[in-house]
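First, the structure itself, so that you have it in front of you.
Heads up, one of the protein chains got dropped from this complex, but the rest are sitting where they should.
Here the chain labels run A, B and C in written order, and each chain numbers its own residues starting at 1.
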Amino acid sequence: MTTTPSTQPQPYVDHRLAMDELAAVVARDIPAGSFVNLGIGRPTKIADHLPADSGVVLHTENGMLNMGPRAEGDAVDPDLTNAGKVPVTELPGAAYFHHADSFAMMRGGHLDVCVLGAYQVAFDGDLANWHTGGPDAIPAVGGAMDLAIGAKDVYVMMTLFTRSGEPKLVPRCTYPLTGVGCVSRVYTDCGVFDVGPDGVRIRETYGVSARELAERLGL
Amino acid sequence: MTTTPSTQPQPYVDHRLAMDELAAVVARDIPAGSFVNLGIGRPTKIADHLPADSGVVLHTENGMLNMGPRAEGDAVDPDLTNAGKVPVTELPGAAYFHHADSFAMMRGGHLDVCVLGAYQVAFDGDLANWHTGGPDAIPAVGGAMDLAIGAKDVYVMMTLFTRSGEPKLVPRCTYPLTGVGCVSRVYTDCGVFDVGPDGVRIRETYGVSARELAERLGL
Amino acid sequence: MSRTEIVDSADAAVTGIEDGSTVLVGGFGMAGMPFDLIDALIRQGAKDLTIVSNNAGNGDVGLAALLAAGRVRKVLCSFPRQADSWVFDGLYREGKIELEVVPQGNLAERMRAAGAGIGAFYCPTAVGTPLAEGKEEREIDGRKYLLEYPIRGDYALIGAHLADALGNLVYRKTARNFGPVMATAATTTIVQVDEVVEPGQLDPEAVVTPSIYVDRVVQVRARHYTVQGAR
Partner (left out) sequence: MSRTEIVDSADAAVTGIEDGSTVLVGGFGMAGMPFDLIDALIRQGAKDLTIVSNNAGNGDVGLAALLAAGRVRKVLCSFPRQADSWVFDGLYREGKIELEVVPQGNLAERMRAAGAGIGAFYCPTAVGTPLAEGKEEREIDGRKYLLEYPIRGDYALIGAHLADALGNLVYRKTARNFGPVMATAATTTIVQVDEVVEPGQLDPEAVVTPSIYVDRVVQVRARHYTVQGAR
């Protein structure tokens, strides 16, 4: 078990990572040359922290490999957006393809890593990130279920606790599932966890000891 | 029943159409603007009889629409052949695609007509054209089964009788099948037949009366 | 004489679309959305439509305007809820429109299956989730799959960049998205393009949708929507 040295226990809420810092941590862990899909929202920020020489190639589900950074000013082209409909740019060596080909690429296991947000992740890797299950919620799944079962490694990036303090890394998801046993690693503001059939392994923690985290999560 | 007038009955063997004449008959019956696949061998000749303004677009299973005539001399390009591996040319408005897309086009029912050779066609439209069933024969199906079930109309072009005089339009195929009930029309040197669930209808005959043909075939 | 018709107006392009039709509508958000064809469809008046599209309309234009006009009975899509999907959201909450949520890749693959003559296929997406409900599950080589059926359209309305006069199409960047798949899955495919060029002007190696899939083409003025708002 790898943990950040924590000689003086502190209330972890004061030392947890900002989401941008966490994006840098995820970027650090993505192997050079990987083909990667970054989900809508927070995971998008990971791109800003990938070294220029990393050779990481970004896939966007709406039909492109080698997607570049967000487009600004005159570079904005309504025909070139990412999965969040945000205008982006193209890098040398880009390729466009249609939706069936794009999702064949995902479903066929060709992406090395995808990083998704989540409402909940279970200790065994179950993922809930598409539906709160609330009676008034309009369900919208997008490409989340396809990504969840497709990439070789599915990482989740999220806060470890809800605003009301409930853990989001849980023994069993209470929200509707996106995929079964599909997540391999969870990056949170309080620590990084491997999850899967063998349960949870704490990889590193931020401002809190592994023991405290384990207690808090009921590991 | 449409028949060619035949005031003086003649031994039909003397008046049957040459294969090149028959190719012209098939070409006449292909609606303008159709998307057409011409099978390996005799059906290939039909292309020579399509009027230049017919707008008929030829498909070749190895990944091309708007295939042009056979390439001669300097126009021969080893990267551009038809399904019979014969060098061909490309017409303006051509498109190339890979094999899965080419056969999706066939299987999906997008071709208007395909014309195939045959060993036997049954009265109900069953087709046998890939395998003699002989113990020494090496089976080779190519795209025949895909074409047989794919095109909106499957025409067969063949001699009506084997060299030893056996009919090839038969109550029931004795050779291994290529497709079930898939043929809609049979063009032969002795006449043209509609086939299908309602049985055989003679459309026209060459140098033989419809009655004689019906007798000979056991219709 | 090509089987594909090049027509003079978006109104001519959408003639004959019957009440109750299933219409596949291209686009991912605004990119690739066939705005002119949808506006013409609103004028044409067909109602009780089933729409298959990735989203359920953005802002007040395009698909959102068709929904607002009350012409749509049901939407099959992957992602109806967006920041600017207020038209759909309102109709849905009032119970005035049916929704079937389909994972995005299944939406694409089910239309591909329709175009490719595949009767059904076993797909790993959504196994063990609420969207697996009612679907046949099967284990193949130790992995679980759901049986998914084709989605066919009576019509497809799509946007492309260029067509040649035979109906071959090329697209622009991520506006390609669902267009090529929808073109294969509909009985009648209707396309709006920025320009119609002569046969031979498109690179045959780069044609994305061959003319065999295209029934009607209309050239429209360049689209002038913005990325996030109304055009």
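Everything that follows uses one rule, which is that a contact is a pair of C-beta atoms (placed from the backbone, for glycine too) under 8 Å apart; a residue touches a chain by one contact, two chains touch by 3 or more.
This is a predicted model, so every value here is computed, not measured.
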{"item": "Partners of the unshown chain among those that are drawn", "value": "A, B, C"}
{"item": "Which of B:Leu91, B:Met106 or B:Leu213 contacts the chain that the document leaves out", "value": "B:Met106"}
{"item": "Candidates B:Glu90, B:Asp112 or B:Asp189 - the one touching the absent chain", "value": "B:Glu90"}
{"item": "Residues of chain A (touch criterion as defined above) contacting the omitted chain", "value": "32-35, 53-55, 57, 59, 65-66, 90-97, 103-111, 149-150"}
{"item": "Sites on chain C contacted by the missing partner chain, in the whole complex", "value": "109, 113, 116-124, 138, 140-141, 143, 145, 149, 170-173, 203-206, 208"}
{"item": "Residues belonging to chain B that touch the chain removed from view", "value": "60-64, 76-81, 85-87, 90, 96-100, 102-104, 106-107, 131, 136, 138-146, 149-150, 176-180"}
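Quick note on the criterion: only the chains that are shown with their structure count from here on.
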{"item": "Label of the chain whose CA centroid is most distant from the centroid of chain A", "value": "B"}
{"item": "Whole-Å gap between the CA centroids of chain A and chain B", "value": "56"}
{"item": "Per-residue multi-chain contacts in chain C, two or more chains", "value": "112"}
